[in-house]
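Input: a single structure, listed below in structure tokens.
With one protein chain removed, the remaining protein chains of the complex are shown where they sit.
So, chain A:
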Amino acid sequence: MQVTSPVREPLVTGGKTYKDITHDVSRQVEGKPSVSWLIGMAVALGVLLLGSIALVATLWEGIGMWGLNKTVGWAWDITNFVWWVGIGHAGTLISAVLLLFRQKWRTSINRAAEAMTIFAVICAAMFPVIHMGRPWLGAYWALPLPNTFGSLWVNFNSPLLWDVFAISTYFSVSLVFWYIGLIPDFATIRDRATGIRKSIYGALSMGWDGAAKTWMRYEAVSLILAGLATPLVLSVHTIVSFDFATSVIPGWHTTIFPPYFVAGAIFSGFAMVLTLMIITRHVFGLKDYITMGHIELMNIVIIITGSIVGIAYITEFFIAWYSGVEAEQYAFVNRMFGPYWWAYWSMMTCNVISPQLFWFKKIRTSIAATFILSIVVNIGMWFERFVIIVTSLHRDFLPSSWVMFYPTLSDVGIYLFTFGLFSTLFLLFAKFFPVINMAEVKSVLKSSSEPKVNNYNGKR
């Protein structure tokens, strides 16, 4: 027997019944697309089309189209790659880590957050693939296949190869985890639908019938997948940080990178979840499911991870000074006061100062403030990667090679392309898939929802 605690905030407000949940979530899938959705889709496709010009140009001409040079061999491509992968991390954190910790509030946001993970990882994976220059030959360089001249294999000592394995495993395991969760909800939609929709959702639901035995196995699978995805998500950004940390470039060669990157990833990911959720709950009228309580909890995660990131910046700086290595010291002074000072200070303002505003209850329970700050955080996190990558490379050991990096239209265009791709995929998901995990919300409804009639003299 479950008991409702009067102390806890209800997770589902508005006195919803099981039927209301089915109706409120399925309605989005069943109805005609709304005007706001159509406008959103038109904008997303426009951006996608615009960006694909840059993409096709780069594939046709080669990566000489980018602003890279001999000194700065990595810039926007890897910045965007790390940025998108980082965003993806929040989805797995919500669906896997919070499942292991039995955090019931994850139930109404995990579906959309995981969708975000999958789409963000697709966007991220595009950058290393395009950077190969001739991606159609990429399989020989990235997968353990012998090359055409003999059995020369890929180098398993390279963090870049570890990345191939980490990102592809992360993508496929997240996809499977997400899909398993979707099956019962597809069945719900199937049983409400008629005609062609019934057969489409019937195939998607794989013949789910909700038998107790299947639910038992489903729960076992979810738990094990969560247990597997938790170390997996930590490993992914750890390995991404190895791309830098295992090199000898000043500003990159630090052992703090793995935890610092993981915290930063969760920080930016939660910010993106908030951006998307605030829009979704507004457009689809899901305010009783994604409540102020959810937003506040996510803001608290942002304070924590934002503070970890802030401490990491300061620690990095201290260690650079304390190490006594001149090149290392110069790299950090150059970040702060060199030609890219504006990027460094944008990063510090957006990532270290702005999340601290969430200590004020007024700010962390304000939709407008949360929405603005969530975007500010992601701008800051983009600058973080840009600062780490470009400022460390542009002035290294040989002063005669010092240069500046300037992005070209192709750099900007491909970044735009990923925005278009991400928005298109997310909008398609929001229209055709149930955005809230109905089955899981139903399973916490009895213990954590607001009663229809207020029994506590107007207070809970």
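In the analysis below, a residue touches a chain if its C-beta (ideal position, glycine included) is under 8 Å from a C-beta of that chain, and two chains touch if they have at least 3 such contacts; residues count from 1.
We take it that contacts and distances are computed from a predicted model.
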Name the absent chain by its UniProt protein name; which of "Branched-chain amino acid transport system ATP-binding protein", "Quinol:cytochrome C oxidoreductase", "Succinate dehydrogenase" or "Ribonuclease H-like domain-containing protein" is it?
-> "Quinol:cytochrome C oxidoreductase"
Among A:Leu50, A:Met132 or A:Leu228, residue touching the chain not depicted | A:Leu228
Contact partner of the left-out chain, one of A:Trp215, A:Phe317 or A:Trp341 = A:Trp215
Chain A residues that touch the omitted chain in the full complex | 1-2, 17-19, 22, 144, 150-157, 159, 161-162, 165-166, 169, 172-173, 176-177, 180, 183-184, 187-188, 190-192, 203-204, 206-221, 224-225, 228-229, 231-232, 235, 239, 242, 438-440, 442-443, 446
